[in-house]
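With one protein chain withheld, the remaining protein chains of the complex are depicted in position.
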Amino acid sequence: MSLVKPVEYEDALPAVRAVYDNIMSTRRVMSVNNFWKVLANDPATLARTWNEVKEVMQPGALDALTKEMIYVAVSATNNCEYCIYSHTAAARKAGMSDAMLAEVLAVTGLANKTNRLASGYRVPVDAAFLSKS
Amino acid sequence: MSLVKPVEYEDALPAVRAVYDNIMSTRRVMSVNNFWKVLANDPATLARTWNEVKEVMQPGALDALTKEMIYVAVSATNNCEYCIYSHTAAARKAGMSDAMLAEVLAVTGLANKTNRLASGYRVPVDAAFLSKS
Amino acid sequence: MSLVKPVEYEDALPAVRAVYDNIMSTRRVMSVNNFWKVLANDPATLARTWNEVKEVMQPGALDALTKEMIYVAVSATNNCEYCIYSHTAAARKAGMSDAMLAEVLAVTGLANKTNRLASGYRVPVDAAFLSKS
Amino acid sequence: MSLVKPVEYEDALPAVRAVYDNIMSTRRVMSVNNFWKVLANDPATLARTWNEVKEVMQPGALDALTKEMIYVAVSATNNCEYCIYSHTAAARKAGMSDAMLAEVLAVTGLANKTNRLASGYRVPVDAAFLSKS
Amino acid sequence: MSLVKPVEYEDALPAVRAVYDNIMSTRRVMSVNNFWKVLANDPATLARTWNEVKEVMQPGALDALTKEMIYVAVSATNNCEYCIYSHTAAARKAGMSDAMLAEVLAVTGLANKTNRLASGYRVPVDAAFLSKS
Partner (left out) sequence: MSLVKPVEYEDALPAVRAVYDNIMSTRRVMSVNNFWKVLANDPATLARTWNEVKEVMQPGALDALTKEMIYVAVSATNNCEYCIYSHTAAARKAGMSDAMLAEVLAVTGLANKTNRLASGYRVPVDAAFLSKS
């Protein structure tokens, strides 16, 4: 149960409907997910977040699939149930196979392990890394 | 200053030297980084971790560059200074441009934001995501 | 299902009942939440934690509402389901509107994003910040 | 040492200069912090992030000081050195005393503790919290 | 519902069955937990992870119970529901009483609190700690 009530299309203010319409036409889908319906209680955050998602997740120097897999890796690190489900679905739509998902999570697990070994032992950064920056 | 003293090649046990040699020949470099020198105080963890890095980070369903960028995203999420420097260097060696790094971090930042919006509002997972699993 | 059985008032030791009574009279409620009933298996931690909550969350240099909103922001960052629900309820009781909750979570989301941009890029702390400390 | 070189005003593209000018006039300061100079390598992220900071952190249902204190609490939870220094400075400018900072961090510490007690014991959410949502 | 289907023994490849058999004989149990059944979709990660668990969690300089309690403390810090349940069960099997669990979580809660106080205030590391390293 969300902290605030999801806003359905028929009850939405015009500014919210405009965002919903843009999400549906951009993604070629017939409805919007719960994430957007909950954010809609705060129309400014809804619009700002959707615009950022659209801008950041579009193909650029990285393709859309790579970006979605990075999203899954971060969401698994933070244990965000909603985001793991929704971005795994988006990544699969963009072409992620089960074998690719397995590698995303294997790298995520390994990075979370070595992050703690490096931080836990207080390993000093190699001079070579710093001079190259 | 690390919690235990880094182990230099000339002071290393044969089992540690074998790992160092394997790291250097696999990566075609002339020395090993501080991370491995610190882990070498625990030869079993050194060998196990290196074998895992070699196995997980090799090209498979995902190419090596994509894997390194996921590593950077997780390390930035966890704020592991050592890992951010070392895996950015590895990703650059594998072909990551500054424009690609910028997109890795833009996605990482966005995911960390929406992870908290979704978890903070307790957004319920859409039925469609669950049924597809 | 909690790892240890919640302790109901009628089954509680006198030391636990004394804490329950203090919670109920301080908060002017007729029962205590599951958090306290679970902690009650460890009476010393129950008493210590309740005393800390009472001391830290009382109005001081900051009013009670501001403190509850900070609690929500931290709990959303850590994705603690129980704490998000309970401290949102407490904040609402202290006067938090839906518009205020939306701003708490918008700031929380933004801070989680820029935390990763600053840490991910390894932005050096400005000299001005350090000299002022 | 940051992963990419900070962009100084004199070397900045017109689009970046426009953001720098807006930061300086909005905040009535004579220079911009390192965070913005590093982000400037990615002008789209610079503009988007600055616009979000300006929109989210302006007084609304919450005043600017409360928002800055929430920012400090989240940044302390995530251990973001840069953000702790910069947002403590911003909060102080907005009126935060040392006594208020002490309470922000006392609440932050307490919330991080009880978050783990609640999650660690798997305390079930009280029915009353769910029905009120 | 997991992101990939758990693999039951009767449907498993020989390489997966070999790991399942090893888990069951090592732990003297008649079935394997869901964690392994889900990992089995990626046989290399299944084998590597099981071998690491077996090697790291066996008695060494620390006994098995101490190791399981550390696992619980980390899992509570990260709020991993699955791992909290499974490693609490393992710790109890190894002799952890409810009083010991209470102390594990009391230390975990306290450490999460003081971690934020120390990081939030930017307390400088005492020279004595560094010189001893």
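Chains here go by letter, A, B, C, D and E, matching the order in which they are written, and residues are numbered from 1 within each.
Just so it is clear, a contact is a pair of C-beta atoms (placed from the backbone, for glycine too) under 8 Å apart; a residue touches a chain by one contact, two chains touch by 3 or more.
The shown structure was predicted, so the numbers you read here are calculated from the model rather than taken from an experiment.
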Could you list, sorted by label, every displayed chain in contact with the chain left out? A, B, C, D, E
Given B:L3, B:A18 or B:A99, the correct residue touching the omitted chain is B:L3
Touching the hidden chain, out of E:V7, E:I23 or E:M69, is E:M69
In the full complex, which residues of chain E touch the absent chain? 1-4, 33-35, 38-39, 45, 49, 52-53, 56-57, 60-62, 66-67, 69-71, 73-75, 77-78, 80-83, 85-87, 89, 97, 99-100, 102-104, 106-108, 110-115, 117-126, 128-130, 132-133
Contacts of chain B with the absent chain, listed as residue ranges: 3-4, 41-42, 45, 78-80, 133
On chain C, what residues meet the omitted chain? 1-3, 44, 48, 52, 55, 130, 133
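One rule holds in what follows: only the chains that are shown with their structure count from here on.
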Keeping to the contact definition above, tell me which chains border both chain D and chain E. A, B, C
Consider the two chain pairs A-D and A-B; indicate the one with the greater count of contacting C-beta pairs. A-B
Averaging only over C-alpha atoms, locate the centres of chain A and chain C and give their separation in whole Å. 27
Can you list the residues of chain D that touch 2 or more other chains? 1-4, 45, 52, 77-81, 85, 108, 110, 112-117, 119-122, 130, 133
